[in-house]
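One structure is given here, and the rest of the page talks about it.
Partial complex: the chains shown occupy the same locations as in the complete assembly.
Going by the order they are written in, the chains are A and B; count residues from 1 in each one.
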Amino acid sequence: MRRLLLKKARRKLITGSVLAMVMLTVLASPALAQEELAPATQFILDNLWVFIAGVLVFFMQAGFALVEAGLTRSKNVANIMMKNLMDMAAGVLAFALVGFAIGFGGNELLGGWFGFGWFIPGIEDTVAEGLLPSTFFFFQAAFAATAATIVSGAMAERTKFKSYFIYSFFITALIYPVVLRWTWGGGWLAQLEVPFSDFAGSTIVHATGGWAALMGAIILGPRLGRFTKDGRPRAIPGHSMPFVVIGALILFVGWFGFNPGSELIADEFVMQIATKTLLAGCAGAVVAMLTNWSRAGKPDVSMAANGLLAGLVAVTAPVGAVETWAAVVIGATGGLIVIFSVAFFDKLKIDDPVGAISVHGVAGTFGTLSISLFARYDDAFLGRENAGLFYGGGLGQLWTQLMFVVVHFLFVTITAGALFLAIKATLGLRVSEAEERAGLDVEEHGSPGYGHDPGLPTSLSTTVPGSGA
Amino acid sequence: MKLIIAFIKPFKLQEVGDALKAVGVSGMSVSDISGFGRQAGQKEVYRGAEYEVDFVPKVRLEVLVPDDLVSPVVEAIEESARTGEIGDGKIAVVSLDNVVRIRTGERGADAV
């Protein structure tokens, strides 16, 4: 909201100056009569940058797919890959069809608490103040796909593909868009006396995925054998740590579109946001590794990767408002939190194979709250400098941020919970025991994710790593 | 001294293991094999084309037992591995000339 106003303002300056330039250049060369037709380079640069950032965010889909595949068993590897592929494909279409219009479209319902629209408003426009509809949709679609795909990890190895496919349509068509309208869409949370702040979506994107994942994991129940009869957690190691680490590194790279791109223009703050994102992620990885090391006696690879991601998620909201040193602190705290959060959900017997709830839900919520402590700059949401408690900003921002995360938690858990229960009551949400034991690849998709020549015993039909010729 | 060889359904392994412990056999050696028999391999479909997998994955057990434990062990495996459906598998009993425990050099019954 403010952000849009702000952009409008800057635009006017730019376009103004262009006009001025033209006036003068006209004199200089008659050939320039229609110079005003050529859009200002800064306008193109803004749009191009946000688009490139969107591409980086879409690349995160590969990162999620790898992390989730690596942390689950090989008999379900094709299924988890398929879920990541299709929740993006279906999610983007759903978001284009109605989601985007609900989130950012004009026609308001229930006094701005809800909206409605059809397809992407103004998608054919080639002139705009600020971002083109196509640029803005592209970037937002990438975010929507991210929110949707977070859930697949927590529900891995036991969810019916058909049911998951339907879920992913609804979350991007309805649930996530309503969150958008309330926030980045300029809705009530943006219109508060002390407006909310969530620069790049710790809560709006990540916690939406994280809390939906929480409901999914609860309603599904744990995987067979995940907890012993006497209730002790029993590890089910993931089948590929290289997938986990490469996936995490891809997500890390994608985050340099996710956060800096959320500046929504190409200006001098983009690079600072990137640096804060970088340092927060690295701090998260180091702290998570050391914490887990001291607790479990050995440095766990997948927890270090979770720590990197938790640091990145935590800094996603405050990155525009805090100083660089604070970003390090926030990222480190994210890395610390994720270790205890994973242990906590284990205790509750909520089976989240990849740690999605802890990384995206818990660390994301923490990051959103951290603004009320560390905010120093105006990130164009806060509307003021020094809003953080540590900078004398008082408690006002803390109340707003608290209300924001609580309302968001309730809205997402209730709607996503209802959605999963509805699917469970109709199509069913979980595969049969036999299917879960055999693996979802063969049962749900027809053939194993690591295929073999059907005419021969396994070992003869493929060169498994190490079996030679 | 006998060697009892059994081909069973993989997911029955844990039950069989428990049943063996119950009759006092703590050790066994397990490998996985491809089974061909009456039970047909399952139909799979890949890129739109159906195909038949000729073999069925099975587990192979080897249990070294003193003579007096042969029938209890065979029965234990039989009961714990049975589903009643085709593909449950086979048990074979082989006589041994000798058994050695490498660590101690013990021979015969003590070696198991």
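In the analysis below, a residue touches a chain if its C-beta (ideal position, glycine included) is under 8 Å from a C-beta of that chain, and two chains touch if they have at least 3 such contacts.
Given the structure is predicted, the values throughout are model-derived calculations rather than measurements.
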Copies of each displayed chain within the entire complex, written as a formula: A x3, B x3
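Operating definition for what follows: only the chains that are shown with their structure count from here on.
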Where subunit A and subunit B are represented by their mean Cα positions, the distance between them in whole Å: 49
Subunit B residues touching subunit A - in the complex, by the definition given at the top: 11, 33-34, 41-42, 44-46, 51-55, 57
Complex contact set, residues of subunit A against subunit B: 437, 442, 446-448, 451, 454-459
